[in-house]
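Of the protein chains in this complex, one is absent; all others appear in place.
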Amino acid sequence: MHRYRFVLYRPLQLLPVLFGISIITFVLVRSIPGDPARILLGTRATPAALERIREQFGLNDPLWMQYLYFLKNLFNGEMGRSILYKVDVIGLIFERLEPTIVLVFGSVLVALAITIPLATIAARNRGGFLDQAVRVISTGGLGMPAFWLGIMLIILFSVRLDLFPVSGYGQTFLEKLHHMVLPCVTIALSLSAVLTRSLRASLLAEMQSDAAMAARARGLPENVVFRRHVLPNSLIPTLNLLAVNIGWLISGTVVVESVFAIPGMGQLLIRAIFTRDYMVVQGVAMLFAVASVLVNFLADIMTVTLDPRVKL
Amino acid sequence: MNRRFLKLAGATALAALTLSTSIAEAAGILTIGRREDSSTFDPIATAQNIDFWVFMNVYDVLVRVDKTGTKLEPGLAESWDISEDGLTYTMNLRDANFSDGSPITAEDVIYSLTRIRDSDRSLWSDSYKIIENMEAPDDKTVVITLSTQSAPFLSTLAMPGASIISKKGMEEMGAEDYASNPIASGAFTVKDWIRGDRVILEKNPEFWQADRVQLDGVEWISIPDDNTRMLNVQAGQIDAAIFVPFSRVQQLQADPELTVHLEPSTREDSLLINHDHEPLGKKEVRQAIDFAINKQEVVDAVTFGIGEVANSYVPKGALYYYADNLRRPHDPEKAKELLEEAGVSDLELNYLVKAGDEVDEQIAVLLQRQLSEAGITVNIEKVDASQQWDMLVDGQYDIAAAYWTNDILDPDQKTTFVLGNDANMNYMTRYDSPEVAQMVADARVEMDDSKREEMYVELQKQAKEDVNWIDLYYSPYINVSRKNVENFYQNPLGRFFLEDTVKN
Amino acid sequence: MSARRRGLRRLTGHVPQPLMIGAGILIFFIVLAVGAPVIAPYDPIYQDISARLAPPSLVHPFGTDNFGRDILSRVIWSTRIDLQIAFLGVIFPFIIGTAAGTIAGYFGGLTDTLFMRLIDIVLAFPFLVLMLAIIAILGPGLASFYIAMALVGWVSYARLVRAQILVLKQSDFAMAAKSLGFSHWRIMFRHLLPNALIGSIVFAMSDAVLVLLNGAAISYLGLGVQPPTAEWGIMVAEGQAFISIAWWIATFPGLAIVLLAFGFSLLADGLGEKLGVRP
Amino acid sequence: MSQAPPLIETDDVVLHFPVSGGGALGLTRRAVKALNGVSLSVRPGETIGLVGESGSGKSTLGRALLGLETVTGGHIVFDRAAVTGGKRQELSKIRRETAMVFQDPLNALNPRLTAGEAIAEVLRVHKKVPKDKITDRVAELLQMVGLDPALSARRPQALSGGQCQRVGIARALAVEPKLIVADECVAALDVSIQGQIINLFLDLKEKMNLTLIFIAHDLAIVRRLCDRVAVMYLGRIVEEGPTEAVFSAPRHPYTAALIESIPEIDPTVSLPDAPMQGEPPSPLNLPSGCSFHPRCPYAEPQCSRDPPPTLRRRDDHGWACILDPGQLPRPQTATRLQNA
Partner (left out) sequence: MSTPLLKVDGLTVETKTETGTHRIVDGVSFELQKGEILGLVGESGSGKTMACRALLRLLPSSRLSIPKGSVRLDGKEVMDLPEDQFRAIRGKRIGMIFQNPASHLDPVMRIGDQIAESVRFHHGGSKRAAEERTIELLQQVGIPDPKERSRAFPHEFSGGMRQRAMIALALACDPDILIADEPTTALDVTVQAQILRLLKELRDARGLSIIFITHDLGVVAQLCDSICVLYGGRVCEHGPKERLLAAPRHPYTAGLMGCQPAIGATGERLRTIPGYPPTVDAMPTGCRFHPRCSNEVAECSRRQPPLEAYEPDHVAACYNPVGEAAALPAKESA
């Protein structure tokens, strides 16, 4: 199918993006004041010890050379060694990948599970009491910082009601699922606030669309019109909005991972930033970038599948 | 839509209920929540408490610090002899095995100590440069020769960095593998390490005191958020948590399910002063600042009354602590007078604060107000921890709060760092007194205990007089455990005696 | 849209209720900000250690924090800085984004491709790394925050405006302007941009809330405005530490954020309704 | 007709819009073939109608004539200035001396500018009158197109479609153009208003000796207004000649079918029994040979084989078909016209 032709060449567009990201991260991270060697050594830092550490991680080379090394490593499928953990960055990242992926996808699912009914209620009662109620709920979700909301959810559902684990990730599949409920809900609540607004607007537009009118004119009941003609069409822009914001969403997991002690990439990243573990920051940033591009790529495939008019 | 949504919610809740019971941990495993995860298991490659506190139950050292944190007791070395001149230490090793079953030999000891002295991975080389030579007359004896006398040398051997590792293991596995999956001889061995999440330890049957160990295992779980960590203990999902914030102590104490442990520590919080930044080089100005600060208020507001006002750089209860050292009262008027005498007016100070450190930020806000009452303007500059460290080292600050915990029992380590004008410019204060530095050097090699004590008392007095920094408060280690956990104890040097801990 | 349909919309237009309520909330906060010295019962940084952690009472309607500072006064004074954050945190990305979006959309071709790749990069870039890095490089404080927001935030506006410009570029009035020999500059900024702005303005309303929350998240991670300045995000972040012994410290500033968010949301919907755009 | 040199002349103009490619990797170049060799010349003072179905390329041609689209091949010369050369100076001459009127009167005006501002802007940019005279000139122009100058303060939304179109025309006149291209400028208007606009054009044409290129699909209007007519099909002119001649005796089957399809307000005339079937094919894939052959009732095998026929000319009336004049039946309307 030639509509899916972009699947073949789109991955090529990833290259300039990754290249750009690698340069920006590289320059940015290294311009942050703070010396990883000093951080590592703490009070015991002596000039000799500092020098040894810097030598060990190649921090003494000029920046451009460090970058070239980085690129060279990248071509060999390596990302260097973590200064803090002293192990290979790629291995470090892969250990942390799963929780974050589960968290992001779980959040998206929960967010959709919240958004679709809420937006439906709001759109079908436009201007009415329920519409306002949905607005209150969704802006409430938007206005509450994740670190605060997360703790509230823990106090209510874990400590008082003992329904969910307080934090952590778990070992078995079921355990993981169970652990992920609250973190996903935390992210989903603020995410769904944005999505609900978008979906409500699309729904309103689609409900008044000519196609919906025509469907009503054929005598289809409102429910059928809604389910078959309004909702599917409205979801497309909302899903695209979601895809565009995926980078933001992934970044948002950092806070939630801290609150819920989820051993994911967010925590790895934040600790790496704070300890100036350059290679890890670099690696995670690259991976976030790849993820973000991939998700948008998936969204494109989805859009093309859902909306036959779209050609990419 | 509505109905379906409710159904979904109901189903989720039901699933959750059935699951939550299956979560409970295995009986003999002690789960402890802490702020961060370990970074490595290579003893020489880290200087962080977060790593050390785990090492102490995984590795064994030649000489151990006892529960009170004031005396040394035999570890892997059953006994030791010190030569008359104080230069030769003969360590007699006990019969003990590594976790892989191989016996610990003198060769392993020499390998370990050589490694911390010479390896380019070692962060501790300087402390062990004093070791000139090591020999193994037999498998169970190590003779260590020092280049100079050193009173604190035995204490140095008790430092977790000097943990004994298996030479064969290290050479076969390589440093990287060993650092994730070490062969050690402590009470527990590393069963699994889920980086960023938890370190899973299991009882080491080869431990020479294996009978003493009651627990089947220990899990150190990283839970960065203070609230979450506390809620975990409260909800009974972990057995214990360390780093309890001051603000939570009272509330946790009221919980009948929990025991809050306030263990004496070697932690001292102090206010660094950059002597290089005039007029802070003037003793009177530093004294004025000391007068202007109401330490009791800091103790009350920041530590919720749990801490204690500090009067010496040597932590309370530590070796040679001088309890009668001078305490300058809170006296803003006196402070103003002193400033006037020193000819300083409109003093404006840059206060470097470690961002994200609750305690640090609170002290800053409090001190800012207190100093303003003495006519000193304080500008708070908040930067992230790593950058703060950089700026401290580079002297880009006027004042900043910092804390210290001892790694070793002997006061020499801290004294050297704080007064001995070591490489770190006296803990970044740039305090420069050649006489004091000489006293520090002398105290290090003085082998007579009472004389040594006198010297350290003198040092404490002098430091107070000169206001090298301002001692703020001492605070305990605050840990919390469930009622069913017994003998959950941390000594002033941070060692958890998990070999004695029982979980009922 | 045909002339007929627009005519009808014009007839059914009125000031939507959400717009009025939203504007009301915003005005309320502006009044608080302007009148803070008069309205706030206490000095926001006055410490009364003896009255610390006091629960809400008649003396301290919102209670006090761990330094005995009056939460109500701090919430009121914060309005000043938070409105500033919401405004400045949005206006710079708005200006940069609309300009970039206009240029990319209008010229198309290589310019557009370059901008789109740049947007891809920013979108794919972990926001937090950038935020923390910029704050670390420039030093914490509002200025760094604004710069970071501008560097990241412009993307949304650029995308919105670009999409609009691409449509408007095809419109007859753009063609008319071109046929009348107007310069690119004039066509872009006088004819196309004013018509492409509405969507961005509506988006800016909801963006303002996100900016505030970003500020809060940054504070939580430890890099916010300098103490002892009162700012809602920081107050929530700081109060989080006391959440189980003094819920009021974090809750009231949190509610203030929610209320302002609510106001902006209403404003956005109202504007969107009034001007006929979808958010 | 006068033998003055043509005001605007095109020679074999080709215009292809590239679209995202075909083939598995998207590497094959594809193009919407909007214009495929158009030659046309318009003399000063002449009004020429461009007619054809949607997709025939008539609007594209109109824009290309004013240099608003970049042509792929061929030449366009306006008053001795090359439109296609892309020289800034020549292009600006064209901008100063031509103007365009658009289909959707509301959409052709910037919704944020009032009628007066829209016209004044043109005057200012082209420095047509001194600054202090602008208001007067705007009023004058509005009166010229039959609008009350008081309306100059209104925005397009507050004007009716007909009024908007008059503003659009006034704005075009503000340039004092030699040539106006009117692109379907009455199609979106109400029937009662269409007549007003057509009459306005007739007036202006008379008064100002305008050259007018009138693009429309409504043949009836073209017949009223235009001196000559060019019929386009898939980017080619298939017939061109004096309006009267084309309408009464079309020489191309497509023109004939087009004329036949127009409903008359005459209850006695019934719908054509066999209207031309099908719709114009996509300009992405032109049929081989004469592009009209798939729909042509007179198509011969050679029509699909041979290259498209070129415009043949006789009596100033050109057609691109193998049929000779007189081989087509005359349209009903033409017959009626004769009988009346």
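Which chain is which? They are A, B, C and D, in the order written, and residues in each are numbered from 1.
The criterion applied here is as follows: a residue touches a chain if its C-beta (ideal position, glycine included) is under 8 Å from a C-beta of that chain, and two chains touch if they have at least 3 such contacts.
Treat the numbers as computed from the prediction; the structure is a model and nothing was measured.
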Contact residue for the chain not shown (choose from D:Ala81, D:Met100 or D:Ile193): D:Ile193
Residue among D:Asn36, D:Thr84, D:Thr243 or D:Ser291 touching the omitted chain: D:Thr243
Listed residues A:Val27, A:Val136, A:Ala211 or A:Leu298, member touching the removed chain: A:Ala211
Absent-chain interface as seen on subunit D, which is shown: 53-54, 160-163, 190-196, 198-199, 202, 217-221, 223-224, 243-244, 247, 257-267, 269-272, 275-277, 279-280, 333, 336-337, 340
Subunit A residues touching the omitted chain (full complex): 126-127, 208-211, 213-221, 224, 228-229, 232-233, 236, 306-309
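Everything that follows uses one rule, which is that only the chains that are shown with their structure count from here on.
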Shared chain contacts [subunit A and subunit B, defined touch]: C
Of C-D and A-C, pair with higher C-beta contact tally: A-C
Central chain of the complex, centres being mean CA coordinates: A
Furthest chain, CA centroid comparison against subunit C: D
Distance between the centres, which are taken as Cα means, of subunit C and subunit A, whole angstrom: 21
Between subunit C and subunit D, centroid-to-centroid distance (C-alpha), Å: 49
Distance between the centres, which are taken as Cα means, of subunit D and subunit A, whole angstrom: 53
Subunit A, residues touching no fewer than two other chains: 32-34, 147, 151, 155, 258
Residue list for subunit D, restricted to those that touch at least two other chains: none
Residue ranges of subunit B touching subunit C (in the complex, touch as defined): 226-227, 230-231, 245, 247-248, 250-251, 297, 300-301, 353, 355-358, 361-362, 364-366, 368-369, 380-385, 387
Interface residues, subunit A side, partner subunit B - complex: 32-36, 38-49, 52, 55-56, 84-88, 92, 95-96, 113, 116-117, 120-121, 147, 150-151, 154-155, 158-159, 162-169, 174-175, 178, 181, 258-261, 263-264, 267-268, 271, 274-276
Subunit D partner contacts - residues on subunit C that touch it in the complex: 2-3, 6-7, 10, 171-173, 175-183, 186, 191, 194-195
